[in-house]
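Only one protein chain is missing; all other protein chains are in place.
By written order: A, B and C. Residues from 1 in each chain.
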Amino acid sequence: MNQHTTARLLITCPDRPGIVHAVSSFLFNHGANITALDQYATAAEGGTYFMRLEFQTPHLDLSRQVLAQTFAEAVAARYEMHWQISHAADRKRVVIMVSRHDHAMLELLWRWSRQALPCDIQAVISNHADLAADVQRFGVPFHHVVVSAERRDEAEARMQEIAAGADLLILARYMQILSPAWVDLWPQKIINIHHSFLPAFVGANPYQQAYDKGVKLIGATAHYVTAELDQGPIIEQGVARVSHRDDVDSLRSLGQDLERQVLARAVRWHLEDRIIVHGHKTIVFD
Amino acid sequence: MNQHTTARLLITCPDRPGIVHAVSSFLFNHGANITALDQYATAAEGGTYFMRLEFQTPHLDLSRQVLAQTFAEAVAARYEMHWQISHAADRKRVVIMVSRHDHAMLELLWRWSRQALPCDIQAVISNHADLAADVQRFGVPFHHVVVSAERRDEAEARMQEIAAGADLLILARYMQILSPAWVDLWPQKIINIHHSFLPAFVGANPYQQAYDKGVKLIGATAHYVTAELDQGPIIEQGVARVSHRDDVDSLRSLGQDLERQVLARAVRWHLEDRIIVHGHKTIVFD
Amino acid sequence: MNQHTTARLLITCPDRPGIVHAVSSFLFNHGANITALDQYATAAEGGTYFMRLEFQTPHLDLSRQVLAQTFAEAVAARYEMHWQISHAADRKRVVIMVSRHDHAMLELLWRWSRQALPCDIQAVISNHADLAADVQRFGVPFHHVVVSAERRDEAEARMQEIAAGADLLILARYMQILSPAWVDLWPQKIINIHHSFLPAFVGANPYQQAYDKGVKLIGATAHYVTAELDQGPIIEQGVARVSHRDDVDSLRSLGQDLERQVLARAVRWHLEDRIIVHGHKTIVFD
Partner (left out) sequence: MNQHTTARLLITCPDRPGIVHAVSSFLFNHGANITALDQYATAAEGGTYFMRLEFQTPHLDLSRQVLAQTFAEAVAARYEMHWQISHAADRKRVVIMVSRHDHAMLELLWRWSRQALPCDIQAVISNHADLAADVQRFGVPFHHVVVSAERRDEAEARMQEIAAGADLLILARYMQILSPAWVDLWPQKIINIHHSFLPAFVGANPYQQAYDKGVKLIGATAHYVTAELDQGPIIEQGVARVSHRDDVDSLRSLGQDLERQVLARAVRWHLEDRIIVHGHKTIVFD
């Protein structure tokens, strides 16, 4: 697939007959060739309808702007659609936030450096200085922003400055709690990796919690961040088998492998516009 | 989803712009509401295109026959489509063939008895008499058809008689090799469960082969049957972890659990018209 | 392995040097040949030590009774061991309790009927009459014991009568809550299958809870029953991948496959004396 000419259309609307017809006719009539199409409705009738299309733009008879405007007027208004068109050529800008654990961040940087994550990483922000060299080696700016309970506002203002213009923030084991006000600035634009199989083991030290409970599988969960801790819409989850022989250290070690894989999948899906948030759940057209 | 009013359209054709538009317009204009849609193309341009649609028929303005005829003329001819429309209300007729191992057959009969496999099971054929009572308990006719090397033709003629009118044959551990001529009577209509991760361990005694090789995972493979042994298009595969502690018996026991699950998934997908065979591979819209 | 001559020794004791030496010397000196040995200690030093041995008895120089007595005096007392010796030839007696869902119970009965669960199933108890024929077909007595809120004591007394002499009760989707007093009569002798990945989704309708939460994996958990609902020691867990396309019905259907597998593994481990309960966790020597 030529990524430079690929566009993606995400649609959410009340379900009713004729949507596929209307959208595909519109695209066909304007010279767009549909190369992928997924849809889902929450109910057989009267539910909410979701659609993801990929189409190729070389033979479009309209400019990007006019295409969007025309779609809004000719199709979206009629079906009361929430929608967005994005172009693969416009790489999303990403900021990674991290504390001291390097595994999740390095996995993202490494995949990005070998073109496996289609984005521009504009900065890494950390509340510790430890990982500066690891980040800079990839040619990515590293910002050390100290966070203290008394001056969280100041730190968040600084982070907001660094992240200005970003399309996505990734909390790759960022161990500070962000203020609800700050989170609200980035609706459905912050992905966190939580080191448990949510909703089990919310909060601090999930590997210790898993050990204490004696579970036989541990997990990791990537989710969008909302004001409520560890309660945002789940994007992806993974598990690994463990046994009584595992102590908290070996759970952590196995879990970090999960975290890397689960977060990388979730981020890729986001960058490829495969996720639609619906209420507190996600539709993932993977 | 109301199964009684659901129809499914499967399409294979050369890929070119406008197919979604043409199909969805046709259905919309005749009162069919699309409730599921999957598509796949083998290449960005110039490949083969595959589509599966589910649509609801209550508001159709044409009879089934006229709908098919009109689609053939108005759409399919123009795009050189191979296509089929099936109606969920027309339950597929199934014949299960089995030898002595009961696990795969019982799994199917049990799922069928609780409405988890949408089909009519018209008969079970076996080259042994052992499982007669197990089958009859489900209210399904059991036919014992002895197969000998000298009189295979006769046996196959008898099986053909019993299977007359069936839409699908399932080899649920049927341990006789069918003649190529007989297999040719049922193109893409015979599903076999092979007790290995194909293409590893083709042929007899795959659990013994796996043991001898010392693999750390064993598998099961559901595939369509073609004249060439264990080489037909793969529908589904599963694996389970094993270790040096497993002997051939325990591999078999673990493997039988896999066989049951893998075969049940493959059969359900076939019954729901989710599989398109393309060359010696399958497209599965699951 | 000749099951008729296999004995198993389970040991829990404070960890200190010399335990393997003491136990293996004792067995060797009395003519027992060790054919399996697992051990685990909760800490490098000063923890709790667990051991499971299988040994062959044909050349024992002591009767069963004298062997146990001698072991108690010569070894167990010195190391402050909790221990038990069981003989594979003494098949454990099992009672299954079930409500209306047949899947978990049928899986157990079917495995038992093909000698894959080494036990005697002495009865099935249900608070509904629905499954009587399914049970009786396996030659197992079925008891319908109605439970009402007002007369739970009476029902539990009746169940206690039926279960008299049993070594293990299995709640194969028994949807009544047992009184703490009754549960206390069967310490570490009741296995329940819970249809979620505990500790997520405790209590009623876990598939609905999983659907509402939007998880991407569902699970099943086999655990010993204690007085506190769904909080007993976890024996085994399994998960299956799901997506936004799954409704509560399909989660239930996928989950029932998990329940069957997870419960069957847990029960087999219990029957083979592979589980030691330690506090609210399990050691599983699988």
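In this text, a contact is a pair of C-beta atoms (placed from the backbone, for glycine too) under 8 Å apart; a residue touches a chain by one contact, two chains touch by 3 or more.
None of the values given here were measured: they were computed from a predicted structure.
Chemist: Among A:Q3, A:Q69 or A:S253, which one is in touch with the chain left out?
Modeler: A:S253
Chemist: For the chain not shown, which residue from A:A44, A:A68, A:L106 or A:A132 touches it across the whole complex?
Modeler: Checking the options A:A44, A:A68, A:L106 or A:A132, the one contacting the hidden chain is A:L106.
Chemist: In the complete complex, which positions of chain A touch the hidden chain?
Modeler: Residue positions of chain A that touch the missing chain: 102, 106, 110, 114, 116, 137, 253, 257, 261.
Chemist: Identify the residues of chain B touching the omitted chain, counting contacts across the whole complex.
Modeler: 40, 197-201, 213-217, 219, 233-239, 243-245, 280-284
Chemist: Which positions on chain C touch the chain that was left off?
Modeler: Considering the whole complex, chain C reaches the absent chain at 1-2, 17-18, 20-21, 24-25, 27-28, 33-39, 41, 44, 56.
Here is the rule we use: only the chains that are shown with their structure count from here on.
Chemist: Based on CA centres, what chain would you say lies at the far end from chain A?
Modeler: C
Chemist: Indicate the whole-number Å distance between the mean C-alpha point of chain A and the mean C-alpha point of chain C.
Modeler: It comes to 42 Å between the two C-alpha centres.
Chemist: Between chain A and chain B, what distance separates the C-alpha centroids? Give it in angstrom.
Modeler: Between these chains, centre-to-centre, one finds 37 Å.
Chemist: Hunt down the residues of chain B that sit against at least two other chains at once, touch-wise.
Modeler: Within chain B, no residue contacts more than one other chain.
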